[in-house]
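Apart from one protein chain that is not included, each protein chain of the complex appears where it belongs.
Note that the chains take the letters A, B and C in the order they are written out, and that residue 1 is the start of every chain.
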């Protein structure tokens, strides 16, 4: 990673001077500074995830690409054959017909090269419909890969944190794997409002790292690592009862209402712990 | 929510007078009344659901957007370089080339700016194929997010109702969570036909709220909250035996034939209850 | 259904004469015979399935449509404002701008109306990118709905047949629901080749209705309802050992190699039955 960053740096820094040195005119040489844009690449969020999808699904993606190229090739030869006499200007060579085929199969359709003979238009119609098919296959492959990757990624991020929350420590490893699939990790900067009083509540939070402050009437309560909050809204009245915000950079685990209910049903002991804590808090704040 | 509605109201109401006051000519000022369209936003069905998908999947969506912009940027510089001498009119500046790149990468393809040099066309072909890829990734991400969101939303809507139907009360909480995944909520106005006599039947209904009327030969039977109907078509003969319609605004839980069978297999006691009720009804209506 | 078919019939049959009678010129009137095309509708395979998806997902689909229309409306007003002075011919009225917006947002891009001002092009670029988003959302919704519908449909078609195959009768109802999810129904006309000798085998078949003929060396064996075949290729050597074809219209249940293995693992008694039958057949045909 570090070495490839160095190559990009060198490429960005040296491209312009080198171009100037070897005698390319300045107006063109300066364009090469566009290579600095490549510096952005490692910072793109989720890029690693996208790359993994592309690698894992490379087999079917390449096979769609090959089909794409074959359609382009056969269609352009057919159109060259059908249109060259009528439009020697635009369909006069196979490369020109190839250009038409790519523009058509991707459904871009500039309109600079258009078949006019009835047979040529029939071939074109088939190319366009194939274009929809290629789109569909491509998307289907990427959607499938992406769904799997998202689940995997979330699991990896969440697993670490779950095992650190004492609340879940009582669960066996199989149950922890189960719980991990239900939770979502959320990274928050300091002084961020998490819950707004009076809002509709549909999830509860566990603190994996950091600290939050609950703004109760007359006092402020700090909750640290391993604590949970927001459970009241899931246990009957679904309006949030107090503002909650982070005091430092925090990592929270979010449990949706849906999964809260499934979890409580499967692990009645967790349900009791949450219930007991909720009652204790209600009494305390009366 | 209320305050943002107020802002939209004020914007819609004040835009035109303010524009007139500060001296914009009337013809243009009146266009600002288009902002009233924003009043529609909160009323769009399912908008909350779409927003949640966009928020939860924002990471990968942004990363696709960044890739999109990088392709646009690199492609437009390349085309500017390759085409500016041949077509100074259309590719004479980088912004003009940027316009071409966006039009091409989204596969819109107006055809007002088209590369003509062989190298320029090769770059353009690659941009178009990348366009398909961007489409595919985008769709894949949204499809994944949407599938998860739909399941979650249905669960939330249905959960409340299920626990109120006495028929399901006998089940433990784990089984209720299981059943909830199988049911679909349906809100109906009064006097709506639910079942038409003689039609093919492939689901049964539980009444979560409201009332329905079964139109039996010679008499009309009312069924209230907690009752179920339509089970006959699932227990052998699959033609509906009577018309059923709502008498007031009702919320029904729909159980598909598929899930009916899975449910009956997993919870034989429920199967017996339904069987017994079906027999009782058959006898009564003979 | 029958009454709507009648309406279509009447519409198709009466449109032309009525049009001629009320004085429309013949050349135009004959065009109405195109309405006969609607007769095809009920015969489209899988149409019921598509309609169910559209109905069940109508909420989010409508919400995407509303978003689509809002973008079209706001964009066309903005472009009218930005381009009307430069191109009074094409952007001279809001309806003309609406036409541009629809052509652009669907990424059709005829190129008959194209913004030329820098600001107008920026708005256009945003419209195109929104177009990709609308595509993505739409597809995501339909893909989600379609996946659910496909699973449901297959289950319904297969369930009936499974319970009629004695081989599965030994299983409890929960296991039958489980098995049903694994099987795929296949309807075949008479005299259709199902298995070709020497081909790669990756599934086995159960006969739900009809009859097949196994073409063994020196004799032909008939298998009737409830029998199974093709299991040899899954139990070791994966080349098909004989030609098999239907003798009458048949309905087969196909069990894929994947599911065969999962099934055998979960229900060892079924595995034994299949093994025993395979051995008996091998001995018999030696």
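As a working rule, contacts are C-beta pairs under 8 Å (C-beta built on N, C-alpha and C of every residue); 3 or more make two chains touch, one makes a residue touch a chain.
Model, not experiment: these values are computed from the prediction.
Taking every chain of the complex into account, the chain not shown here touches A, B, C. Note that of C:9, C:112 or C:269, the residue touching the chain absent from this view is C:112. When the missing chain is restored to the complex, the residue among A:37, A:54, A:67 or A:216 that touches it is A:67.
Although one chain is hidden here, its contacts on chain C can still be listed: residues 28, 31, 34, 37, 40-41, 44-47, 49-50, 53, 65, 68, 95, 99, 102-103, 106-112, 134-135, 138-139, 141-147, 150, 184, 202, 256-258, 261-262, 264-266, 268. Mapped onto chain B, the interface with the missing chain covers residues 107-111, 139-140, 143. On the side of chain A, touch with the chain left out of the figure occurs at residues 56, 59-60, 62-64, 66-67, 70, 73-74, 77, 80-81, 104, 107-111, 114, 118, 121, 124-125, 128-129, 131-133, 135-137, 139-141, 143-144, 147, 151-152, 155-156, 159, 172-174, 176-177, 180.
Assume only the chains that are shown with their structure count from here on.
Shared numbers divided by all numbers used gives the overlap of an interface; between chain B and chain C this overlap falls below half, so the copies present different residues.
Which listed pair repeats A-B comes down to matching contact pairs by residue number; over half match for B-C among A-C or B-C.
Contacts with at least two other chains are made by residues 107-111, 139-140, 143 of chain C.
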